[in-house]
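This is the structure, below, for whatever I ask next.
Just one protein chain is left out here, and the rest sit where they should.
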Amino acid sequence: MTATLPVRPAGNGTAPRVNEISIRIATVNGTGSASANNLLMRAIFRMGVPVSGKNLFPSNIQGLPTWYEIRVSGRGYSARAPRPNLVVAMNAQTRKRDIAEVSPGGCVLWDSTWPLQEPPGRDDIHLLEIPIARICAQEFRDAKQRILLQNVVYAGAVAALLDIDMGIMGALVDERYARRDKLREANRRALAIGHDYAHKHFEAPLPCHVEPMDLTRGSIIVDGNTSAALGCIYAGATVAAWYPITPSTSLMDAFTSFSRRYRRDPDTGRATALIIQAEDEMGAIGTVIGAGWTGARAFTSTSGPGLSLMNELLGLAYYMEVPAVVFDVQRAGPSTGLPTRTQQADILMAAHASHGDTAHIVLFPGDPAECFDFAVRAFDLAERFQTPVLVLSDLDIGMNDWVVPRLRWDQRYAPDRGRVLHPADLEEIEAYHRYSDPDPDWVCARTLPGSGSKGAWLARGSGHNRLGAYTEDPGEYREVLDRLSRKHAASALRGPEPVIERRPGARIGLVTVGSGGPAVWEAAELLAEQGVVTDLMRIRGFPFSPPVREFLTEHERCFVVEQNRDAQLHSLLVIAVPAAAERLDSLLVYSGIPVTAAEVTDGVMTRLSPEAAACPP
Amino acid sequence: MTATLPVRPAGNGTAPRVNEISIRIATVNGTGSASANNLLMRAIFRMGVPVSGKNLFPSNIQGLPTWYEIRVSGRGYSARAPRPNLVVAMNAQTRKRDIAEVSPGGCVLWDSTWPLQEPPGRDDIHLLEIPIARICAQEFRDAKQRILLQNVVYAGAVAALLDIDMGIMGALVDERYARRDKLREANRRALAIGHDYAHKHFEAPLPCHVEPMDLTRGSIIVDGNTSAALGCIYAGATVAAWYPITPSTSLMDAFTSFSRRYRRDPDTGRATALIIQAEDEMGAIGTVIGAGWTGARAFTSTSGPGLSLMNELLGLAYYMEVPAVVFDVQRAGPSTGLPTRTQQADILMAAHASHGDTAHIVLFPGDPAECFDFAVRAFDLAERFQTPVLVLSDLDIGMNDWVVPRLRWDQRYAPDRGRVLHPADLEEIEAYHRYSDPDPDWVCARTLPGSGSKGAWLARGSGHNRLGAYTEDPGEYREVLDRLSRKHAASALRGPEPVIERRPGARIGLVTVGSGGPAVWEAAELLAEQGVVTDLMRIRGFPFSPPVREFLTEHERCFVVEQNRDAQLHSLLVIAVPAAAERLDSLLVYSGIPVTAAEVTDGVMTRLSPEAAACPP
Amino acid sequence: MPTVVRPAVRHPGLPVNALGLTVRDYEGGMSTLCAGCGHDSVTAALVQALWELAVPPHRVAKLSGIGCSAKTVGYFLNGAHGFNGAHGRMAPIATGAGAANRDLLLIGISGDGDSLSIGIGHLVHLIRRNLRMVYIIENNGVYGLTKGQFSPSADIGSTTSKGTANVMEPIDPMLLGLSLGATFLARGFSGDKAELIPILKAATAHRGLAIVDVISPCVSFNDHEGSTKSYRFTREHEVRVTETDFVPPRPEILASIGWEGITDLTLHDGSLVRARAVPSGYDPTDRIAVEEHLREARACGEVPTGILFVDSSRPDLHEMSGTVSQPLVDVPYAKLCPGAAELEKFGSV
Partner (left out) sequence: MPTVVRPAVRHPGLPVNALGLTVRDYEGGMSTLCAGCGHDSVTAALVQALWELAVPPHRVAKLSGIGCSAKTVGYFLNGAHGFNGAHGRMAPIATGAGAANRDLLLIGISGDGDSLSIGIGHLVHLIRRNLRMVYIIENNGVYGLTKGQFSPSADIGSTTSKGTANVMEPIDPMLLGLSLGATFLARGFSGDKAELIPILKAATAHRGLAIVDVISPCVSFNDHEGSTKSYRFTREHEVRVTETDFVPPRPEILASIGWEGITDLTLHDGSLVRARAVPSGYDPTDRIAVEEHLREARACGEVPTGILFVDSSRPDLHEMSGTVSQPLVDVPYAKLCPGAAELEKFGSV
């Protein structure tokens, strides 16, 4: 195998460029590669170069193939990259496929301790071999370390190949093992081994390497579950209830650890938040609703199967008008599906979860920064509109590392508790009736348990009239139902507006949601290069606000890019804007892997091709 | 009060006519009025006159107002009538309102034991008083009978007023109490008392009375829950699991009592069906799925809240491809809502119940006869397509008495068990793979537990490939998902076609579903009288078959008449037929009381009025 | 939480309690249950108990699921907030309410279907959490509201009005509670108000989950011959195993009480509840003995009533969780928000 690296023709892959690199690291899960991958990503970030990471991991604990993809993009593209330029093939099981997938002209770094069983079958790539396992076996004593440090060795080698600043790499190791000298030393040594081996045996750095920039100042690396949890802290949440489920578990884990710091009474050391691991998802949402009714800011986090189980109680909260916040970190369905893969396939359910006429407020954060913001907004909207708010994140946003602007806090923020009458307010009025006297948003004032008898009311999921009393009277019953419908519509004006980006002369619109943002934005740039000018809209809330309607009707044709099979966002758009029904076309990516720009451009170009034009959508 | 009955001007009500009468009987629930009302309805039916009954009852067991409406219509109109011509006001609590609602020129028969507290406030109606309670107190000894027989007394009076054949009335009483002499005599006597009193004190019969016809030969009176249960018997169901919930309970009650007759082994007297009252709806649907996987025809019956709870497992059955039949007898939502009122508000949920990309087959019976037929079809479709089939009935169909053609059975019927490979079939093939080798409907062959190791497979709700093996491979996973999508689409051609009725020159379409049929049909006739010619379509299945699309695109304008607030059928239609999106308009009736023709005609006329035309839908 | 007590001037003729309120102030809306339904008697006992205890009405949160029993939250304590939720989900709702405001006196009314069928998973876990709450099961052996199907508490051999006998082992909430470590278990009978009232008082005094299983006959569907949840059967088979007295706060008494079937349940205000054993030797703190007694009673068809088991040693949800003593709803936002500077530090790589 060759160690020299003449630049070969790039084929139809992306030409390797400085600071435009895509790395795929193939390992076995449970072997500790996460921290090495993290190290690489953070080092590149510290070099000032935009970077993003996607973890493609299996639904088990140990022993199955897992991949980590790092995309370096000086241009700021953070969607999943189409094909890797550099593959680190540590997993003999998947090596054949990993080699097959590297883009032409790219490199594969592999552990030659276990020789290839058959020729790689490609002559358009570079195979760089290091006997990593063997080296580790020689260099390290401890059996566990021998395994773990293999990862650090490849990190060192990758650093050499990509010219990643070894000073930064070393500093990161030092910070990580600040108080564990032996581990620090071992890691340092493994790093150097990999780095030196690569320098000695390969022509490092590669032509496509990393060069320092200054584009990450003011940014942070964070995953959406962590930032959503932090948003709940800032929003003032005090009650959380959940049932573990991938990929939402890390949201509550983060809230739990933030609570250790931010939910402790300084005087007594006692907790100012109560986190309840419920017996199931009905228990979790029930607890949240009970706490919301009582006046606490309360939330739960879950994923598809859990959301299915919450249907009944979500309808209850909708009809009783009780605030509740639910984070649904979507994964690939249906049913158990692929618990560790991403999808946006709970959109339709979220919008109308529950039997009967039920409609919810849904927020769609597009990245971890929005997870933080929308967490806060979700509580404000839930309390203002006295209704469940579902925040639809997904595995890609929730569990992957994204570079986003540093989170900021406006000290003037005060929670919007909505219309709550306290005892003093009640003294001003003659009598209190729960569902009377709506404000312009069609919201009526509520009172909290424990706050006094004058405001006492009996919340019920059965038919009730404007007074809150049980009714079977058609007119009384309908009056409340109609107000609920208007209230839901009114919330459209208070939810987050879509993010719209216009380009002069565009007659085509690209519409997307949530984690689809980066790929669609990148695709728009690529399409523009090919002469297809598009406007962009990323929808961020349901019910849809007027700009959504305008965007759809303004464009001759819109492609709705979403990560599910059944065009769920598309469906909601058609229902809401029938006038645009015929202009909408779907681009659906739903294999569980985050959408790439190439999938979007290919989809658009195919549909715009003369052949496609012949047969209308 | 007057007892003479000159025909007064009918005002804007329906003019009283022979065999076009609407009777409303107001009582208190738990006092035994049901059998008296039934008696009246059956007697009219035996006179050969089309009749229908609507029970408007409260969600409690005893002591609250309840109404029973009987519509006599020689023209065959069976929708709920707009205003009654004759009110029997037995409930002092609601008497004022009951009197207010009788149509001008109509009559109120009331129990004058408790005098009116205030004048009735109407001089356009006839007040007929009988001191029923007083009479019963005088005539009958037993305290319980005194209450129960009051109902029979008013039935006798009504019979006199409407000229209902007393021979038939008496015969019905005799049949009912065939083996209980005392009761028979007492009922007979009460009947005569009411009848004689009316003849003596009023000018009976009224001008709007019942005259014999010959229009009910070949028809039966039945409610949809009973006929659905009988359909399950004929379909060969052997496992049923349920959790009690109004208004579906009587479906399983009927199945239970049919099973006593039709699910007994003649030799051993042992049961050939197992009915399991589950701990909750998840238990019920789980049991059905387990039985379906094992090869039994199994079903459950529920209503909205139960369907909400079944979401998760419905997605499992969809993805695993296990047959299951679910009857959802819809009631008014959201949440607990109005458990004893009707609505069609689970349509959207039924179509896509569960998180992730999930789509079901939904059948919409329009009357009890179709409940029978569709029960059988549901099992056939569920087994053919190896997927859950939801039969969406509602309280109006399920619990009210409808006159429908006598149920018929084709002796040649053989259950469509779909593609099942038995041991002999397996011997023919080399290897068996669960999700391979789809037929033109995209269905793969299944095998049943216990039938042999060669066909053994592990059903899983997690990602799987065409072999049935666990996979996280994007392509393999998507391959199955895509086939499921095609399979669902293919089922459109096998489900029940819409019922379409065309009138020459119609440019307007009226679209409805389920129990909306009679009101829309009547409305079409009324509209035609007013010069508005309409075509009719009653949708009977989802996914929609090609005629649905054609109908929608063929008409300039279509009104979708459905009994929910959020235009749920309309939404599904817009998603399926975007080309028709702008032609569709909604007529929504959702107060929990069955829709009337007047509501439909009013809705259509308002929307067609010049003012409405000025601002497009 | 601010306290609003309405002046008790409207019913001059009626006796008033320590808060100056009459029993009327503890009542609710008109019942729509069947005449004679056991549940109405439970409501009446509760009204009496709360009035005698002089519980400020607004301090109570009433909770229920769905069922005839669940409806009764509308029939007492109009001055308290209430939550008549979804079938089987009372426990989670209560957990949330109690988590958010530990100063509320949570009173939950459930049915045997609501609690032992669809809601049993939540009940089991509520027991583990030992949420401070009065949890009443109005137990009639049937689903009343859906017209009389057997519930999981129906005894083997008990028949429907049409004669069908139940064949499945019943769930006895007392035995279930014992096996799961419940801390307060009592049984009453809606037909025996004299016994029920002090039991209910004791339940409100318990620091933890107080489960009160009240046999409460359904006159419409389960009060016939052959039913083991009828008035007659219960009256004939009821055996009090403890007599409960409620002792208002008098510190000197506290000192003098040793164990002779007396369990010292101390109310937050210092009140004391005494449970005197009726069968000699019945010890409501001995889990195994209680279990044995209940099993034997069941075998001979007895319905033991009274405070059956108490364990005051276990922490409640808040104690287990180490939460602040103030209700969480009262923690000011300023104490919860870490502020801009803290966020500035977040995510430094």
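Order of writing sets the chain letters: A, B and C. Residues in each chain are counted from 1.
Basically, a residue touches a chain if its C-beta (ideal position, glycine included) is under 8 Å from a C-beta of that chain, and two chains touch if they have at least 3 such contacts.
None of these values were measured; they are calculated from a predicted model.
Asks: From the list A:E69, A:D98 or A:E279, pick the residue that touches the absent chain.
Replies: From the options A:E69, A:D98 or A:E279, the contact with the absent chain belongs to A:E279.
Asks: Tell me which of B:P120, B:G283 or B:P578 is the one touching the absent chain.
Replies: Counting the whole complex, the residue in contact with the absent chain is B:G283.
Asks: Of the residues B:I221, B:M252 or B:A375, which one touches the chain left out of the display?
Replies: Missing-chain contact among the listed residues: B:I221.
Asks: Can you work out which residue in B:L274, B:A579 or B:M605 touches the chain that's missing from view?
Replies: B:L274
Asks: What does the interface between subunit A and the hidden chain look like in terms of residue numbers?
Replies: Residues in contact with the chain left out: 30, 59-64, 243-246, 249, 277, 279-281, 305, 335-336.
Asks: In the complete complex, which positions of subunit C touch the hidden chain?
Replies: For subunit C, the residues touching the absent chain are 117-121, 124-125, 127-130, 152, 167-169, 171-172, 175-176, 178-181, 287-288, 291-292, 295, 314-315, 320.
Asks: Spell out, residue by residue, where the missing chain touches subunit B.
Replies: Looking at subunit B, the ones touching the missing chain are residues 42, 45-46, 220-222, 230, 233-234, 236-239, 241, 261-263, 265, 268, 270-274, 276, 278-280, 282-296, 298, 312-313, 316, 320, 406-411, 413-415, 422-423, 426, 447-462, 470.
Going forward, only the chains that are shown with their structure count from here on.
Asks: Please state whether A-C or B-C has more C-beta contact pairs across its interface.
Replies: Comparing A-C with B-C, the pair joined by more C-beta contacts is A-C.
Asks: Determine, using the mean of C-alpha atoms as each chain's centre, which chain is farthest from subunit C.
Replies: Here the answer is chain A, farthest from subunit C.
Asks: Whole-Å distance, subunit A centre to subunit C centre, using C-alpha means?
Replies: Roughly 44 Å separates the two chain centres.
Asks: Find the geometric centre of each of subunit B and subunit C from their Cα atoms only, then give the gap between the two centres in Å, rounded to an integer.
Replies: 40
Asks: Enumerate the residues of subunit B that touch no fewer than two other chains.
Replies: 59, 305, 335-336
Asks: Give me the residues of subunit C that touch two or more other chains.
Replies: Answer for subunit C, listing residues that touch two or more other chains: 66, 86.
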